[in-house]
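One protein chain omitted, others in place.
A, B, C, D and E label the chains in the order they appear, each numbered from 1.
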Amino acid sequence: MQLQLATWQEVEGYLKSSTAIMIPIGSTEQHGPNGFIGTDALCPEVLAKAVGEETGALVAPTLSIGMAQHHLGFSGSITLRPTTLIAVVQDVVNSLAQHGFDRFYFLNGHGGNIATLSAAFSEIYAESSLGKADSNRPPLVCQLRNWWDGGGIKRLSAELFGDKEGSHATCSEISLTYYAYPDHVKQAEMTPGKAPVGPIYDSSDYRRRFPDGRIGSDPTHASVEAGERIFKTAVEEIAGDWRRFAANGASDA
Amino acid sequence: MQLQLATWQEVEGYLKSSTAIMIPIGSTEQHGPNGFIGTDALCPEVLAKAVGEETGALVAPTLSIGMAQHHLGFSGSITLRPTTLIAVVQDVVNSLAQHGFDRFYFLNGHGGNIATLSAAFSEIYAESSLGKADSNRPPLVCQLRNWWDGGGIKRLSAELFGDKEGSHATCSEISLTYYAYPDHVKQAEMTPGKAPVGPIYDSSDYRRRFPDGRIGSDPTHASVEAGERIFKTAVEEIAGDWRRFAANGASDA
Amino acid sequence: MQLQLATWQEVEGYLKSSTAIMIPIGSTEQHGPNGFIGTDALCPEVLAKAVGEETGALVAPTLSIGMAQHHLGFSGSITLRPTTLIAVVQDVVNSLAQHGFDRFYFLNGHGGNIATLSAAFSEIYAESSLGKADSNRPPLVCQLRNWWDGGGIKRLSAELFGDKEGSHATCSEISLTYYAYPDHVKQAEMTPGKAPVGPIYDSSDYRRRFPDGRIGSDPTHASVEAGERIFKTAVEEIAGDWRRFAANGASDA
Amino acid sequence: MQLQLATWQEVEGYLKSSTAIMIPIGSTEQHGPNGFIGTDALCPEVLAKAVGEETGALVAPTLSIGMAQHHLGFSGSITLRPTTLIAVVQDVVNSLAQHGFDRFYFLNGHGGNIATLSAAFSEIYAESSLGKADSNRPPLVCQLRNWWDGGGIKRLSAELFGDKEGSHATCSEISLTYYAYPDHVKQAEMTPGKAPVGPIYDSSDYRRRFPDGRIGSDPTHASVEAGERIFKTAVEEIAGDWRRFAANGASDA
Amino acid sequence: MQLQLATWQEVEGYLKSSTAIMIPIGSTEQHGPNGFIGTDALCPEVLAKAVGEETGALVAPTLSIGMAQHHLGFSGSITLRPTTLIAVVQDVVNSLAQHGFDRFYFLNGHGGNIATLSAAFSEIYAESSLGKADSNRPPLVCQLRNWWDGGGIKRLSAELFGDKEGSHATCSEISLTYYAYPDHVKQAEMTPGKAPVGPIYDSSDYRRRFPDGRIGSDPTHASVEAGERIFKTAVEEIAGDWRRFAANGASDA
Partner (left out) sequence: MQLQLATWQEVEGYLKSSTAIMIPIGSTEQHGPNGFIGTDALCPEVLAKAVGEETGALVAPTLSIGMAQHHLGFSGSITLRPTTLIAVVQDVVNSLAQHGFDRFYFLNGHGGNIATLSAAFSEIYAESSLGKADSNRPPLVCQLRNWWDGGGIKRLSAELFGDKEGSHATCSEISLTYYAYPDHVKQAEMTPGKAPVGPIYDSSDYRRRFPDGRIGSDPTHASVEAGERIFKTAVEEIAGDWRRFAANGASDA
């Protein structure tokens, strides 16, 4: 069930059988010459929607803007400062906790969000640990799960793309968005074929060392067909992980 | 052009002819017994997408969560504190200003966002006025435009719904979302037919005075057909307003 | 009763019959060639004092500095950033709520404060809605009322000044301060007679488009005599509105 | 010259001969059974006004609400959190620095403000020291001066009140406000005659140890006549100190 | 060279040959029945000191308090909220950048710091990426290196402790502190021998699932002798990594 398309009475009904909610979170940032700027938000969004249909999970609206300061050298990229993103996650979780939700499954599409999301969870827990949480707030469990975390996805991506996969503007994520938005598939030549690798600091450094935005990938190999296989595998893996989590078990993330 | 589906090179290209961008902003909050929780985000989202197709406007991803503290008494509602929303808008605008954007057209779907958005604009301008803005930042123009601001929409809504329109969970906004998501049209009985009216304070007060969430409306009159007329009128009006704004003129908002 | 001139025991006595308090709030900013920089603070201050005498309302000290970033291009103007003003209002309200006050009537003298004040009220309510308020805090009602909101004042100003009134450095507000401080009446020539109009962005833009600070007004028509009529009408209207509010009714603002 | 009663052109004129400004700062808090809640704001306000008349100093509007958390156990007291007060002082100074002011003379009426004001000055200086200040901002000098700092005032208070003076709700400050507002002189019996002394922690502790709010004083000895002598001595001392400060010399505070 | 024992002229001299600095960062939190509360701060402190002696690295004072909200159920544990720790790291880096330092090597002793430190680096970089950094600030490189990151340490710990090592209150870290403070070696019985494992949420949950504070370890195997071997291996590995980093190369962290 998508929260955006539900009524409050339907959510009240959902809460009778589950207090877990799935929250897609991504980023709005360059993904090289043939990747969408929305790649990291669209991937968890389409997967969460499908997992929601398969498992009955309640799916919150996508948090589309994440921590992307290193991409600001490329037109169209948008970042929240880490402290802003922490405040957003805090408000979202505290709002939902008012209704009785206590298990928050963040389906993440952006590696650059991981540290800040994890810090946000600690900021939220610290409200309890330091005695500042709403006295009615139940104990909360916040879980971060990247959509690519499962073993099946890792194997499939290795099979499909080998060492062309890379770590930013990867073949897998671009394929997945092509499958979701086949009318927007882009053609672009890239030089060198495989992008350079290295550590990440600020945005001017990033632009200098990764001139077209990619890191380690050759996404000319991305395709709608590959995207379809990735979609199916990811939905299956995430659905299983969600079911464990929603049943008060541990995510395998 | 949707930012989410564009590459950074396409955005770079867009900036050669325009430095204006449209940013849909809404809220995730109850809309009574037959309205979607995402109503206020979905309305500007579908309108912005259509206006973007008609005018070539670059459309940012929707800021789906707004200032909705008064709705927290109803399951599924999510709020950002005003200070959090100010930080979000500040980061979004400052990120885009790095690329050369200097005219920001926030297409708003939620009355409860107006004050905070306006405060956010002042917080951003104050960076310039107090000398703290990036010295490369161009002078910025931030415009708030509610999708229902135009004279045509007001006349149409009066014609269609008369005094059933109300001010929260209105017939117009629910019709528009029904037109956009016809498979999710809801049936619900409401008592009284027309909801009460009154001022807004905190969420327990709101729940007490507006027991099913509506204010002043009887949205059983909402329909896909009405939604289609509203959609077409709003797109036309907003497109005209955007064209004036993007040409460095004034919005009529 | 003026809070500043009362003892704490007198306030304790007042609380036995009323939990409402009036808080004048203004701004310190240019008001054109013949207006006082303190105009927006002095107007609600003198009116609140008179209303307090007439109705017995407890009147807090004036918050003299508001949100005036757009005026920083003119010497002497002072602004709080919106987030600072939100914190100030939050602290004032939370302090007074400790004593049992629960109805806060902000008598406002500056249009530029409206959005930020309204955001501040939401920030305060959100403490309750998100469960972070002091558990002893009563439900709070924060009301914003501009001194010029009443129908009588609007009619009088139209009668006295017609289209010379304008929207910043208006004939009415300058007349009111001249009546309060007749020894400081200023003489100044202005070109053009009637100032230009337009939207407001940052302070350099404001200075460029409104070179002497006025918007739409010709305040050479301001006078002590007009000020006296405005004063009497405003006191009467605000006193009535306060009486309704203090009796747990609704302000007509 | 009072900033509130000046035009921006008059301030522009003042800046040709001086870049120093006097800012009265006080507090709104209980002052025992016969002291005004506004005592700490009214004292620097009336003194600053008189010094402004004598020396031509430009006097900003009084910051009437300070750091008074320890007084919140007594009705009518209002506090800003220290971090809020720091933000307020920062914004006031940065606004005025935009116009060319660079010497800020805070005439203080409340011992409880001293630490926070001093921290605020460091926060402002740190903008320069850490390279975050407006690049056009001149080097700034922020001076804190308590109105009772001068040797003459100390001698006079000893002569007038001896060991009845105390440290909160003192005979001197209450006399000064009685001189300024003779129509509001209060009569109150106090037991014990001389209030207890001790350190200050939070507001419940304060209320428990200082049951009527006074510390160490017996303000039944306050009088209009004493207030007049204090007023004259203080004005003379502060005027001298201001003249040194405004001439780029050191305050003797 | 230890910063704490150097003069400013010695630091000025150091900057002629290197702009890199090592900053030990730890935590103050329970480490089970026989581990020091300071374990996570003491480990990087003693290692940094030794590496400083061997390589000439300038070593800042240890940031002894980190992100330890999950340990607050155990007496003596202290945490900074993530947003506080971000501010601290930001101020430390910005201060040192004023002097010309531009390579910051955080030698970390606490897994719970990693996310927040990484978010802090992004917050700092975002000052550059969003154009808010001091215009004189050089491009900065912030590196996080856990003292246990090296392959040699991992092998040694596996050899010494096998599956008794665990992940909190590990045999290795306790041995290292015993080597550094042999007079404080503790004796304690533990049941069960090997502590349970699992995910980390808030502090009450932690206390319930890890009743004596350990996670997965049996630190009765810790010893001064093991500590000595760990110390030597760690110093050697970190010294090598520092030399690469200080020579503008990449850390292997």
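Points to keep in mind about this one:
In this section, a contact is a pair of C-beta atoms (placed from the backbone, for glycine too) under 8 Å apart; a residue touches a chain by one contact, two chains touch by 3 or more.
This one's a predicted model, so the numbers in the text were calculated from it and none came from an experiment.
Checked against the full complex, the one of E:Ala50, E:Leu72, E:Leu144 or E:Leu176 touching the unshown chain is E:Leu72.
For the chain missing from the display, the contacting residue among E:Met22, E:Ala57 or E:Leu96 is E:Leu96, taking the whole complex into account.
Considering D:Pro82, D:Gly109 or D:Gly150, the position touching the chain not shown turns out to be D:Pro82 (whole complex). Listed for subunit E, the residues touching the missing chain in the whole complex are 2-12, 15, 28, 30-38, 41-42, 60-65, 72, 74-81, 83-84, 87-88, 90-92, 95-96, 98-100, 181, 184, 186, 188, 213. Residues of subunit C in contact with the chain left out of this view: 91, 94-95, 98, 132-137.
Contact residues of subunit D toward the unshown chain are 67, 69-70, 72-73, 79, 81-83, 86, 112, 114-116, 118-123, 125-126, 128-130, 139-142, 198-199, 201-205, 250.
We adopt the following convention: only the chains that are shown with their structure count from here on.
The pair C-D is the one among A-C, B-C or C-D whose contacts match those of A-B for more than half of the residue pairs. The interface with the greater number of C-beta contacts, when C-D is set against B-E, is C-D.
Averaged C-alpha coordinates put the centre of subunit D at 46 Å from the centre of subunit E.
Distance between subunit A and subunit E, defined via averaged C-alpha coordinates, is recorded as 29 Å. If you average the CA atoms of subunit C and of subunit E, the two centres end up 54 Å from each other.
Touching two or more other chains at once are residues 72, 79, 81, 83, 129-130 of subunit C.
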